[in-house]
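With one protein chain withheld, the remaining protein chains of the complex are depicted in position.
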Amino acid sequence: METTPPPSPVTLELWTSFAGEKPQEEFFDVFRETVSKQYPHVSLKVTHYTGTDFLPKLTAAMGAGSPPDLFVSYGGGQLKALVDEGQTEDMTAFLSEGWAAALIPESAKSSHTFRGKTYALPYELNTCWLLANKNVFKAAGVEVPTKTWNWDEFMGVTQAFKSKGKYALTISGNAPRHMVYHLDYLMERIAGQDRFLKTLNREAGHSFADQPFVDAFKKFAELVAAGAFFPGASAYKYGDIMKSLGMGEAAMLCIYTWVVAPIMKDFPDAELDILPYPTVPGGAGGPDIAAYTLGMAMAKASKNKGDAYNVLRIFAWRETMLEYAKKTGNPIALNLGAMPAGTLNPVSQKAEDLARASTKFVYRKATLMPPELGSKYEEVVSKVFFNTMTPEEATAALEAKAEELKDLGILPM
Amino acid sequence: MTAVYKGIKRSSSKFITYAILLVATVIVVYPFLWTFLMSLRTNPEIFANPWGLPTDPVWENYVVAWTQGNLGVATVNSAIITMGSLVILAAVSPITAYALSKPIFGRRLLFYALLAGMFMAPQVFIIPLYVLLNQLGLIDTHLGLVLVYVAGCLPYCVIIIRAAFLGLPQALEDSARVDGLSTFQTFRRIMLPLAMPSVYTALIIEGIWIWNDFFYPLILTRSREMFTLPLGIAIFRGGYMIQYGPLSAGTFISMIPVVLLYLVFADLIRRGVAGGVAVKGSTRS
Partner (left out) sequence: MLVPAVLLYSLFRLYPILQGTYLSLFRWSGVSPQKEFIGYANYLELSNDPQFYLAFENTIIIAVVCVIAQLFLGFALAWLSLKSRSLGRLFQSAALVPYLTSMVIVGTVWTWIFDPTMGILNNLLDVMNLGSLKQVWLGNPSTALFSILIAMNWQGFGLYVIFFMVGLQSIPRYLYDSAKVDGLSDLRTIVHVIMPMLKEVIVVGFILIITASFKTFELVYIMTGGGPAYTTEVLAFYLYRSAFDMLKAGYGAAIGNVLLVVALLIAFFYVKAVRAKE
């Protein structure tokens, strides 16, 4: 693979948002070795930042013109903002190479694709569920639902918990980023994905202030008013909600699968299970699962693209991905065929099986939308939760911001 | 009658004083005590029983904090950056303060510029600063951070030291002038030694601040090898689940140098504050 004379030594920088996560850190240590073995002239320098610091650091580095060669991509509006500024490398050709065609499903690429071009190699599949602590169900004498359920049944369960002095849900009151998952589901359950996309892309006759969206926020407000949420959860930041569910402060948490392995590690006695988000009777959307893929993107300003692409090829190897799944407990988005039994814990495995059986997914909206609209979305959901804004005001604010972005040409996406 | 009343009043007021001080001490000390206890427990242990004492002290947390947080390197970085900044500040700020205490051209403007710079939160100019440092190739370097800190701490040091200079009698300078000393010699041999306590105060306060600062290193470093101590321990609260054990251990590790220095230099600090702040008292005439 190497041509003579031997290539000069190259250092590639890879940035992730997994600081403090031992499994991920260990994985990348091993991956670095793998890369050096395959390409002795390449030394991979991996820097991990915390989730909150990752985007600011990336932004600052790009703004100054010296970004890392490779970085983790969350897709959607966040990635698109970087694409629009010409900071991300177009990987469409790379991802159509022989090895990639069968390996990478189209659906996995979708959140990293804009106007027909893909800008990241998708690898991790994250699905959103009502993660349940079965111990709490048992303690309250409530049966764990085994099939899809609708909103009325869901509210019924909420009341059942209340009557036993327990709480149905916990949430991150001080981290709006993770509160919006409820609305991600509710908006599509009631208005349908088609309508959401049309409204987002400012098609005529569509507004966020339309009744279906107001209804979505209303349902959320109803949930709050019904006392479904653990009171202490109002103060919780991201790290606290896992502790909250693990400790059994509430029965369920609406969250993505990346929390499963950490909770299992710190709360070995908690029996976890995933429950689908309820459907809404009369709504335009079906019982789809919310999902998004995490990808690896490349900076356009990278000076070592050839080597970076080689690293990505190794990253997508079956062995590498299996190792990743085993270490982190997170499902992989690529078509790896059957994984050896026990690679993933039972809950993550169940999530992956259910995801593979689906073809249509609900969007993770805060990252799908342009950053400014995503921020507004988080803001209004948070305010509805704390009762400082009505559902009508919330949707009106969202619509106003969307119109503003339309005038600036940021929408349609 | 009044004597007894006064006696009761005195002893009850003594009691109240004592009580208040005791409560205050507890309030000040307790959070650290609790953090120390937390540092010897594991996450599952803490969640199962938030209030218990460490059942089986997990001293490994300290090792984990040190290794996973790369605290050895972080401490060295913090030390180099703090000492470097203080050395430059010690060299530069007294003379700037002295110059600004004399009626010179542009003094008012410069003083305002210094004050305004002091009030600015780093978030305000961090992006232009990043771009600038990047152009100079100073991102992810010790020197880059040192220069940023010197520029940031200069105003405060100048203000404190200048106040000290202003408190010194004009007579000293006049007699120095009569003796034929140049301005610089006057400064070095007579004025500066008298204002030294204020220099200590300023340097100590700014030194503490630089050691504990989080935001500048957060944005202006790129690699783990360059992280300072606050960044090093921050990774334990950044992941999916807060690792209370190593985080508490890391907290203690990062506080040890500062507390040690404080204990060693407590007297110096007090003298510095005496000279730098209560200037009026020290030049009783």
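For this structure, a couple of remarks:
Letters A and B name the chains as they come in the text, with residue numbers starting at 1 for each one.
Here, contacts are C-beta pairs under 8 Å (C-beta built on N, C-alpha and C of every residue); 3 or more make two chains touch, one makes a residue touch a chain.
Just so we're clear, the structure is a prediction, and the values are computed from it rather than from any experiment.
Note on the undisplayed chain: of the listed residues B:115, B:172 or B:264, the one touching it is B:115. From the options A:128, A:169, A:233 or A:332, the residue with contact to the chain not on display is A:233.
If you put the hidden chain back, the residue from A:150, A:375 or A:390 that touches it is A:375.
For chain B, the list of residues touching the undisplayed chain reads 14, 17-18, 20-22, 24-25, 27-32, 34-35, 38, 46, 50-51, 92-93, 95-96, 98-99, 108, 110-129, 131-132, 147-148, 150-152, 154-156, 159-160, 163, 166, 184, 205, 208, 211-215, 229-230, 233-234, 237, 244, 247, 251, 254-255, 258-259, 262, 266, 269-270, 273-274, 277-282, 284.
Against the chain not shown here, chain A presents residues 55-56, 59-60, 62-63, 65, 81-82, 85-87, 173-176, 231-237, 240, 247, 249, 371-372, 375, 379, 382-383, 385-386, 388, 408.
Methods note: only the chains that are shown with their structure count from here on.
Work out the mean CA point of chain A and of chain B, and you get 40 Å between them. Residues 13, 18-22, 25, 45, 47-53, 56-57, 60-61, 63-66, 238-240, 242-243, 246-247, 258-259, 262-263, 265-268 of chain A are the ones touching chain B in the complex. Within the complex formed with chain A, the chain B residues making contact are 43-44, 47, 68, 126-127, 130-131, 134-135, 139, 218-219, 222-224, 234-243.
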